[in-house]
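Other chains dropped; remaining ones untouched in position.
Labels run A and B following the written order; every chain starts at residue 1.
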Amino acid sequence: MAIALFTDFGSEGIYTGQMEAVIDTIAPDMRVISLLNNAPKTNPFLSAYLLSALCRQFSEKTVFLCVVDPGVGGNRRGLVLKADNQYFVGPDNGLFNRVARQAKNCRWFEIIYRPEYCSLSFHGRDIFAPVAAKIACQQSEGLLRSVAPPDCSTYPDDLKKIIYFDHYGNAMTGIRYHKRLYGLDLTIKQCTIAQAGTFSEVKPGKLFWYRNSLGLIEIAANQASAQALLDLSLADDIEFQNA
Amino acid sequence: MAIALFTDFGSEGIYTGQMEAVIDTIAPDMRVISLLNNAPKTNPFLSAYLLSALCRQFSEKTVFLCVVDPGVGGNRRGLVLKADNQYFVGPDNGLFNRVARQAKNCRWFEIIYRPEYCSLSFHGRDIFAPVAAKIACQQSEGLLRSVAPPDCSTYPDDLKKIIYFDHYGNAMTGIRYHKRLYGLDLTIKQCTIAQAGTFSEVKPGKLFWYRNSLGLIEIAANQASAQALLDLSLADDIEFQNA
């Protein structure tokens, strides 16, 4: 098993490192993979779409330690979702709802584990990291209790919005590629963008959309930043024409 | 044991990766935790306060490999501090002085280890990384010699300054929370800021101060950047009113 970190903590490491230190005390030989540290900041809704696309690249039995948690310290619960054979540990704010919709078998748990000392602002370190480590070590007895699934109906399977920008300025959407989209144009901020297979098929600087490596629609430009060229922001709306 | 990296190298990895490669040759199975790579740049004084708060989150026997080292290549020594049962390896520039003040038992050592080749600008790789790895493997014989403790009197227990900004723009200070501060207002850059328990207690965008997860006073705003709202810089002064 491995533990994958999915957070909005940034790449500097002050929070990620503290979580890894906690994991190390419980699971000294466990691999900790920094999957992502720039999930949409304080935005569990957009983050839910990114997580559901990324987790499909990971093997069974991965434990995802997920912290996009603007409500920390309030009365939101801590949750564990077992979706098929992957585990997701984090706050009860919708972050796992899109994952649940694509899984064949889901079991939901509330975290009842409480540490001796618990900060008001960093449950990632004080609650979620130890729970994730104990699950990865199969020592979760007494930490969790079964709960009814949350209402996932407000998380459509495809989200017609920008959910992520990568280092190159490529703009990932929450829309899964489907063959009925083949050859259609896409509209964003009143610009019309045509499909291409991948970067090397278009001229440097030219905008295009394509099926990215996670199976999602992505707006990109060859050797340039689509984000900068179109002045894009997270949650910007996308439409396919005649779709 | 684990080795935690505390540096001002940035998150890109060119220096961190070289240190980890050195550690790997000496201690192949040792966990290396990237605790922090954006310590206050070339500022050992502010970094000392951050390190002393963070190390308390780590277990005994952690070895901290610390590189905030503007004087590299000059005549400053390399030091090892054994503080209670944690080790700190790095330059003799005050970086460990605040740690020493909070420890029950301190032993100080000068690093006498010298590699075959030593660069003038990267002792982190050439001296501190091998020494940290050998300490973690309990092979430190002949590398160190005991020295008298440095003068730590210019490192007050509480520093009324900003010492760190995180990815969200929260501004951490060097002041430890104490119950006598409860309910007091704080002044920074002629603004007055009231206390709150945590983020979810205040409206989005509102500034507040609180006890952060390291036990320090932190200035924050719910779902906004205190750093941007107040145009803050490292080392800005803080005062508590009527404190």
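The working rule: a residue touches a chain if its C-beta (ideal position, glycine included) is under 8 Å from a C-beta of that chain, and two chains touch if they have at least 3 such contacts.
Values in this document were obtained by computation on a predicted structure and should not be read as measured data.
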Request  = Tell me how many copies the full complex contains, given that 2 of them appear here.
outcome  = 3
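As a working rule, only the chains that are shown with their structure count from here on.
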Ask   = How many angstrom between the C-alpha centroids of chain B and chain A?
value = 30
Message = Residue numbers of chain A touching chain B in their complex, please.
response = 8-18, 20-21, 24-25, 28, 41-42, 70-74, 119-122, 125-126
Remark   = Listed in rising order, chain B residues that touch chain A in their complex are 2, 4, 11, 31, 33-38, 54, 57-59, 62, 164, 166-168, 197-201, 210-213, 222-223
